[in-house]
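Only a single protein chain was left out; the remaining protein chains are all shown in position.
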């Protein structure tokens, strides 16, 4: 099992759409074979169509707002006295997170396919917010599936979805979080695939959704690469790219363009959600050695019991609170191109405190997980090491949690 | 670069005694070529000599006290509600740590070589204590080199060395810790190699010392393997072996017999010393991506600046406070057979508190680093996972530090 | 050993009626009860589908989800499901049982392991909702070798070209999904339109036994008499849920509704 150079990672699957013969695939009900097949053909055609690429680039620039800023965190660097710390402030994208790339592309695809109705899942609420935004922009009807627990804890995003005119369907089954929202969305699609276009909110689900999402978020690393060269004149000798990993769309997009660099030059560090320190539960299948299983149509490392039942997760961060993880990341783990570790709820909160103390930046709880590990490691690294964190979400959506856990002082937004 | 099955790892070097073509070797002054060559020949002969092996086994059993206990930590397991936690209580060996294996073998070798005088380095003081003990037993003169800072913080062991009739030579150069003690010991050997036998206290230094030490401490995993089979009837499906890593002798010995198992069945986790959370300094070259360099005669990952000067380390644990690490571990890291991470000073102290609260076991600060990571991960693992920590040292030597950092309550020993 | 599923179809053909297939969830609402249910409804049903409950099911509607979650909550495990089949077969040796579920449970258990135990306890057929063609080729082949019928699914979205390929690799029983829906949805199209599509497929392989399922209840079952078999699932799960709420005995409730269903097709 090896990464091939010069070929996009999303295309390194076999004829069954499996990566490394083990991850991904299409484990789906027969009914979905055809709509997935149609979408696959459409995507394949459009990604090789100059007109479509122009359209994508146009909307990334004028609607999403590319490129998002790449900034040095001077005070934090000074405070930690280790590596040079930078942030790619993806949360400056329209809507406040990286989920806008995938959402925009899906709406463009839906439009080309002639469908007038898009559906999608959401955890932190960003995927839903962005899909509803883009749907509104492109004149599509929209329905968002969201776990009841997430609806409670991510109210600002829920309000935004509704304001965009989309319907929010609360999901009460299971743990009432992202995993159930995705299941419910897929079920809805099974029954409505003839007129609805489905968007999966991350690099998970049946193969085509993994690929569309990874292709869309890769915009982040395309921008970053030229920003790095602008900043340093050439590629520095030692770069470390830290990113939180829920389904894996933000991290994959943050890394993709750097895939062919030697891992000693550009290292990828994925940070999963370790959950509360004192709890057995977590959302970190790559870190805690979960076994391979099938979830939402794809083989992946997933938290499950010996009977194959999916286990409940627990994380302060709704966006990371998912028992599985992208097949792309499973592959990156097994070929050891990326390193995965976890930060606990408490770690993320501490990191949030430190970042906001030193910098004019308010990362949401998801990227706060990445900051936690970056901060811990940066202290020990030499000053010629470049640490870059993807600040892929804004804390405004987390204000209730921040207020409850850290006090009013940390929950002021204007 | 790959591990070959069925061949002891210590023998998987090339003709220049390098592992994977990159680690180890003999970067030594010309003067030492001959004594090292003599020792290499002697060791090669004796490790294939049944009489010598019998002698070794006799002393391991009757002098060191093999096998050391393998116990279940029931209360800790219940408290953490995750994996099953066990300890291999190597600190029950004569002298209180794994360093006795290497010390005993070196004294047996010195005796066979006809030398009446042994010298050695020490950090935590155990390597020195054990060498002086074994020297006394076998009627050899003994001199121990120890950093002035370590002499201060590990008084119980310093007293033991002196009580065994050995001379303690304080080293005032550099950081006044283990790295300087090893340098000074090697310098002394350069000037006295015709009558002194040198023992290096861990799996570091010129190649022959790496091999002798690894060969000696492997006794730990030989015992453990049959103890595991006694306990479980057969090899469990998921075992995780946690061990602190300074030079790497304890961890290597703890893992060696399990080398050929698939890493998914028997995982090795090495825990380096991360130093104080707020300090830039650390003793974790494998964790924080140090570059390859030459230290004490061997190529290895080592903390250094861009000019090749060795960097000062900082750790609460004298035994882990070393800027380099065994070539064997560098190799295990690069072929990814083992995973390495770090625990901070504070992490180790917390783990010490938790272990002593729940169990009748007082691991020294070195294994407390390993416990820290084991505890954090065990919480998240399923109950069919077997976590085993090598409790390779006893906290008595750390009583001053424990009292100062945690209060009198944690520094009672009887 | 004769193939009990084929025998069942042979028998109903002689009686000039479709086979009645029931779907209930193993362990719902307890191990003991689900065994009793199987025993009692087998007096009327020709083939018994037994659901292996899973908690990330992507093709089942509300009724079956409720049953599955209830069974899992009550502690049902794969090994209990095998026990249920084994105990059932002790008294009803000739009645065919088909296990139906999601691939992950088989995957975790190990395909070979799973099939060996199926064989041992007397499972006659298998339906894996999320292991479509061609992903299922290898597993289907293993089933064949064990004499276990692997039941492929066809859907209104399946193209003729694909249908032909699936039929070529299929065993003697096939499951046609009546409409675009999860299980338990309302019939969105007329039984007549469904039977039209059914007959189009039937013509492609007149010798295989094709059953129809999804959305069929006692209200519509008589419209599907022309099929080789009819599956009733969600209605049974719903009946069970209701009987629990009303503190009635689910065994008698299910038994009587299956009896009623049977009455409509003879």
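Each chain gets a letter, A, B and C, in the order it is written, and its residues are counted from 1.
Keep in mind that, in the parts below, a contact is a pair of C-beta atoms (placed from the backbone, for glycine too) under 8 Å apart; a residue touches a chain by one contact, two chains touch by 3 or more.
This structure is a prediction, so every number in the text was calculated from the model and none was measured.
Peer 1: What are the shown chains in contact with the chain that isn't displayed?
Peer 2: Taken over the complete structure, the missing chain's partners among displayed chains are B.
Peer 1: Which listed residue (B:93, B:186, B:286 or B:370) would be found touching the missing chain in the intact complex?
Peer 2: Of all options in B:93, B:186, B:286 or B:370, contact with the hidden chain holds for B:186.
Peer 1: Of the listed residues B:20, B:214, B:246 or B:297, which contacts the missing chain in the full complex?
Peer 2: For the chain that is not drawn, the touching residue is B:297.
Peer 1: Please identify which residue in B:286, B:310 or B:325 touches the non-displayed chain.
Peer 2: Checking each option in B:286, B:310 or B:325, the one touching the absent chain turns out to be B:310.
Peer 1: Please give every residue of subunit B in contact with the chain that is not shown.
Peer 2: Considering the whole complex, subunit B reaches the absent chain at 16, 25-35, 173-174, 179, 183, 186-187, 190-194, 291-297, 299, 304, 306-310.
One rule holds in what follows: only the chains that are shown with their structure count from here on.
Peer 1: Compared with subunit A, which chain's mean CA position is the farthest off?
Peer 2: With centres defined by C-alpha atoms, farthest from subunit A sits B.
Peer 1: Using Cα averages as centroids, what's the distance between subunit B and subunit C in whole Å?
Peer 2: 61
Peer 1: So the centre of each chain is just the mean of its C-alpha atoms; given that, what is the distance between subunit A and subunit C in Å?
Peer 2: Distance between chain centres: 38 Å.
Peer 1: How many angstrom lie between the CA centroids of subunit A and subunit B, rounded to a whole number?
Peer 2: 41
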